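This is the structure I want to talk about, given as structure tokens.
Excluded from the complex is one protein chain; the other protein chains are retained at their positions.
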Amino acid sequence: MLCALLLGFFGLWQLQHAIDAQLAATHQEEDNLVLRSGPLLKAMSLEYAPLTADLYWTRAVQYYGNKHAADQTDIELLWPLLDVTTTLDPNLIVVYRFGAMFLGEPPPQGAGEPKRAIELLQRGIRANPEYWRFYEDLGFVYYFGLKDYRSAANAFLEGSKKPGAMIWMKAFAARISEKGETLETSELLWREIYNSSSDPSIKKNAKIHLQLLRARADCTQLNSIAAEYQKRTGHYPRAMRELVDVGLLPAPAVDPEGYAYTFDAEGKARLNPASPLFKEQSNQQKIL
Amino acid sequence: MSRVGVVALNTFREAVRDRVLYNLVFFALVMIAASILVGQVSIGIEEMVIVTLGLSAISVIGLLIAVFIGVGLVSKEMDKRTLYALLAKPVRRWEFLLGKFGGLVLTLTVNTLAMAAGLFLALKLVKTSADILEASVLVAVYFIVLKLALVVALALLFSCFTTPLLSILYTAGLYIAGLFVTEMRNYQSETMSRVLQTLLRWLSYLLPNFENFDVMAAAAHGRVIPRALIAQNTAYAAVYCAVLLAIAAVIFTRRNLK
Partner (left out) sequence: MATAAIEIENLTKDYPFGFLHLRKKTSLEGLTMSVEDGEVFGFLGPNGAGKSTTIKLLVGLIFPTAGTARILGKSISDISMHADIGYLPEQPYFYDYLTAAELLDYFARFHDLPAQERKARVDRMLKKVGLETARKIQLRKYSKGMLQRVGLAQAILHDPKVVILDEPMSGLDPVGRREVRDIILELKQAGKTVLFSTHILSDAEMLCDRVGVIVGGKLRGVGAPDEIVGMKAQGMEILFEYAGASAGLQCLLSKATQTGKRYQLRVAEGDLYATLQQLGSAGAKILSVTQVKATLEEYFMHLVEADRAQAPAVEVSGK
């Protein structure tokens, strides 16, 4: 009898694989968020709104993760999901921070909707007025997403007044209002995000940005060294080795992922096509 | 022991011997255990999930018990005629009612505490940050008990004069209506007459306000629940229950049994 049961279950297990394969072939991944109205869902949840908020947040995270893993750039459901979640529970801090990052970022990292990100953050500020990090995120979105340096500086200034705010908020406010976008400021902002967030997606994203910024700085430096080379030899370098041979570099310069930089036809330094950073950079540049 | 107490303890004994009750409580404990897993899936909200899922499970299970057993408290005894021999004893009808009420509330309190113990155990296992305040979760559990007592009083009232099915519908209906009291109170509409709007406002005060007891968000986010609210809610539940029980007593005392 027991054998029959075991055999039966084994058979079911195999069958299920077959069915799954069959379904996967025919199934079209249709994302749909049928109920988008936050207030409606809140009413339907009776007194269990915080629980529903958790469920929708989980769903949002899964949604973003799946899209990202499949290299799909269209994440139009992210905003509705986060909208619903924050309506159900306005005090879920992590949601606002996630939303600020991934709504504001251009594809493929994010949804490329910085205005939505601002809206979300303002909602977060209304519900949690003492949380200063929202102002940091706000400044961040204005700076990177909208390139609106005045608003960014204002955001950092407002945030610096909140309890617990770090000192550099004021510094950022001053720096941005004075100089607008600079490489140094950008790097500092990303570093702050990387250090303060516990969300692995956010951390990963910040890291990539930091690496790209570093690569840019490196390339600028390499260009000035290349100019020196040109003065000495009369032509631009074509490979890193040449700079090393002449003594201008102690060793071939490598990018943060460990790949040596290369030179293009005009002698400008750039990332090695083999480097993963190259792909990230071209993704970013596609949009611009 | 007072006669009310005798009836109450017997009602409690009846509930304890009912296997369905154990299954429901067990189910709630399973949910709480599951919440630990669910928490791992989401980022940054592990403890929140345990608290919200746990409190939700406790609340829903408690409501199911309160409604389904509550509506049969009196009607079942009348239908099955177990009541007949009892009423011939020197016990007043209101004493019987109060005893039934007390017995079920006692049952629910014990069950809720058992489930809450499971919840606190789960929290202890997962505790990563100091955000969740155990005190707030405890208050949330207490408010659930108050809410259940009010639901039992409602169910008991209906049980005195109508069939179990209708009692379930009325009780559930009043419970849901009681969750939207604030909206009712503040309802503004151009199309509705002033009279109707005023009536709606009065209705919002008359209905049992179950929103008062909803502190799940506060408990989940580690916010302190003010002492004044605890006292006020206790008073509200006590007074409203007393009113409902008084009405039930009046109805039942005059009722001709079959």
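Points to keep in mind about this one:
The letters A and B name the chains in turn, as written, and every chain counts its residues from 1.
By definition in this document, a contact is a pair of C-beta atoms (placed from the backbone, for glycine too) under 8 Å apart; a residue touches a chain by one contact, two chains touch by 3 or more.
Values in this document were obtained by computation on a predicted structure and should not be read as measured data.
One chain is not depicted; across the entire complex it touches B. Here one chain is not drawn; of B:87, B:113, B:192 or B:246, the residue touching it is B:87. Chain B residues in contact with the hidden partner, per the touch definition given at the top, are 1, 3, 6, 10, 13-14, 17-18, 80-82, 84-92, 254, 256-258.
Here, only the chains that are shown with their structure count from here on.
Separating the CA-averaged centres of chain A and chain B is a span of 46 Å. Every residue of chain A that touches chain B in the complex is listed here, in rising order: 43, 46-51, 53-54, 57-58, 61-62, 89, 91-92, 94, 98, 198-201. By the touch criterion stated above, chain B contacts chain A in their complex at residues 38, 41-45, 48-49, 52-53, 56, 59, 176, 179-180, 210-211, 213-214, 216-217, 220-221.
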